[in-house]
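Let me begin by presenting the structure, written as structure tokens, before commenting on it.
Every protein chain of the complex appears in place save one, which is left out.
Coming up: chain A.
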């Protein structure tokens, strides 16, 4: 009967219906019928591949893909890519976006093949590929139509490689070179000369000097400039921007130690349309002239002045003129008190994000004022605001219905009553309660019963509650995917049974929990199938049965920390050989594992490891072939 109804729907209709579905629903949609499956295959535009074995088949099944994510596909290497290229049946000509983040085993040969194969390629992400060097850059430069390129932490990339990309892909309008430590002024200068269409540029953490800023200022279309922590750039360099880059909208000079407010003033003078000014931890004081110039920015939406000395009067002047402000960062600002915050709340009612971390003088009065007037508040950081008590949280619960993120780490004033108030913020997605010593099962129970949308919960070193609280969380917050329970002494195997019910959990930190045994870990492994990150450091009482279960069930595990665990040779070998997606492993201080055990275990997983932490003596005890193979596959070993 149902079959006939479904068959009455035309394919066009099915495609339209499919268009309204969100990703989890699409997953179930696929299972309805062959026809539905076909619609899904044809309509799907983006895919994230977990296992490389299925890559050709999946590419074949989904001919209309425009975005391909291979960042969590650890076994991907040059040969796979070449195989796909030789296959020919796979159509990749529509692919526009390619994510190769952490795909360290893909080198120049594979990249060139990919770049030739995907002719329409516009966006590529090769961030965190530490082996991505000049030859890889040269290979990638074949993709002439590239618009966006992310190369964060490509540690081997030098100016020569950048020059290849710049000459090959002159249409680039967004490039990120964060942490590419080899890049110098010459590379940046060439980039600015050749890619005149550049709109967004990230040069954070580079050792570039004022010369680079002079080149950057010549970019006619630049809108976003991020230069976090560039230690060699000073005021003289930033002065170039006053009359350069006319369309600049956003600038981030956070932690540029040599930059002072005078150069910021010159930037502000030259760009009255600036929308986002991020200058955390670089200016020491908000001077009158700075305030005077900031006032002229009528479109200012974001202002970060963390770490500066801000007086109440300057905060009042600021808020009186920049009424469009939606995001304000004043963490670690000396001099922020209730008077300033109340004035701010009065003037800037559009505020969405407020960072007040370590502003020790802020009290409930300020929080109440903010909650009452800024009804759109979505994110509030109150880390280490010790004067905040349940009263402030009460007004948050009453008024801030849109609050999504609340950081109460290390707030002594938070108690069960406070948590009860917070639980009224039903849209809460992320809640951080680390180091809050005054909460018990009762408070956690309120959170668990009301905040059903919660995605992330941080209970780091919270001492006062037990398994019952966890039971409430596991009953109420079904969509929780990130749970931090490190150093919480009371967790036992019973609690682990509760964690098991959180099926969406992907990130779990159980560091330093002594009471959990193999049974508990086995329960977690059975229940949380999506687990990708697991921290078991110093969980000394987990025996092999737990690890065996982990090896058998947690097939999606990507990162695991086993330091100081009592795992045996065989269990470790099983873990490493069976967890086929594991990329990042910490194996320090494993007392029961012999050198042979390490050798076997690492041999079993050497084709997919990207990051590995081992004790330094093992460097000389492990076979050199193994280390060579690990290196050749793009694995980085940190010797502890």
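The working rule: a residue touches a chain if its C-beta (ideal position, glycine included) is under 8 Å from a C-beta of that chain, and two chains touch if they have at least 3 such contacts; residues count from 1.
Methods note: contacts and distances are computed from a predicted model.
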Missing subunit (named according to UniProt) among the choices "C2H2-type domain-containing protein", "Ribosome biogenesis protein WDR12", "Mitochondrial pyruvate carrier" or "TRASH domain-containing protein": "C2H2-type domain-containing protein"
Touching the absent chain when the full complex is considered, from A:96, A:128, A:150 or A:164: A:164
Sole residue of A:17, A:437, A:616 or A:632 that reaches the chain not shown, by the stated touch rule: A:632
Hidden-chain contact residue, picked from the options A:77, A:202 or A:306: A:77
Contact set of chain A toward the excluded chain (per top definition): 27, 47-51, 53-54, 56-58, 60-61, 75, 77, 79-80, 82-83, 86-87, 89, 107, 133-135, 138, 141, 159-161, 163-164, 167-168, 186-187, 189-190, 193-194, 529-530, 548-549, 551-556, 570, 573-574, 577-578, 580, 600, 603-604, 606-607, 623, 625-626, 629, 632-633
